[in-house]
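As you look at this complex, bear in mind that one protein chain is not there, while each of the others sits in place.
Here is subunit A:
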Amino acid sequence: MTDWLDALIQGVLLGGLYALFAAGLSLMFGVMRLVNLAHGDLIVLAAFAILTVASTFGLDPFAAVVLAIPILFVVGFVLQHVLLNRTLGRDLLPPLLVTFGLSIIIQNGLLQVFSADSQRLRAGAIETASIPLGGGIAVGVVPLLTLMSAIAVIVFLNFIFYRTPVGRAFRATSDDLEVAQLMGVDVNRIFAVAMGLAFVVIAIAALYLGLRANFDPTIGPARLLYAFEAVIIGGLGSFWGTLAGGIVLGVAQTIGARIDPEWQILAGHLAFLVVLAVRPRGLFPRAQD
């Protein structure tokens, strides 16, 4: 019994990580209908960026991410403005091709610069610290921080989207690109801001990716898959749905692993397929459209 409860709790915490992977993807799709095949690789790239900042300045990863965030915002803004905006239009294929190419470029670029060795973000004692909950169950501090950060990110994104003028512009642009321009919205700029924001989320996701496990330049595509699954389980268009999707995926994986360690990944994919079969539009689809 304790075993299962423990699996459930660990699964929920793991779901926080998947929600962080998914939130950025959901943001990009929500605002600019961009399916970003390089999302996983961008998270890995950000993890290397944090690693580099941390080792160059001798910083804790938590401090390094604070430094990396403004840099990554600018990188995202520029990437969207000079490259991705040119690919968006009626045709869905160009952005897919370009982000697929980007994925390959990032992987190979990272291999060149950092080699295929696996890396880890080192944060000292906090990495192994845990809080006993009684009954033989304990939660790791880092997994707990992951989930809390996911919740904080979602609260923050909801605030931006529903309480600020730029958030209104995001939603209006996503509703009707042409009429948004009639309102004075510079669509290229608003997309670039959205991508900058997505990169901030990517930076936070990368922090926990690197704190919780080893990473190397090739693990991006698998993270992309988890992010996709979480977004689709949750239902497009709601950040809280993304958290729910991440948790469903995380719980399925840890329960699966408890049954048989080899089933961890498979159980996650199965949960995804079941949700897709039962609720094709996800758990929390958007009311409109």
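The working rule: contacts are C-beta pairs under 8 Å (C-beta built on N, C-alpha and C of every residue); 3 or more make two chains touch, one makes a residue touch a chain; residues count from 1.
In this section, contacts and distances are computed from a predicted model.
According to its UniProt record, the chain left out of view corresponds to "ABC transporter ATP-binding protein" among "ABC transporter ATP-binding protein", "Cytochrome aa3 subunit 2", "Sulfur-oxidizing protein SoxZ" or "Electron transfer flavoprotein subunit alpha/FixB family protein".
Note on the undisplayed chain: of the listed residues A:D91, A:D117 or A:E178, the one touching it is A:E178. Only one residue in the set A:V187, A:L236, A:I265 or A:L283 touches the chain that does not appear here, and it is A:V187. Contact with the omitted chain, checked across A:A169, A:A192, A:A205 or A:V275, is made by A:A169. If you put the missing chain back, the residues of subunit A touching it would be 165, 168-169, 171-172, 174-176, 178-187, 286-289.
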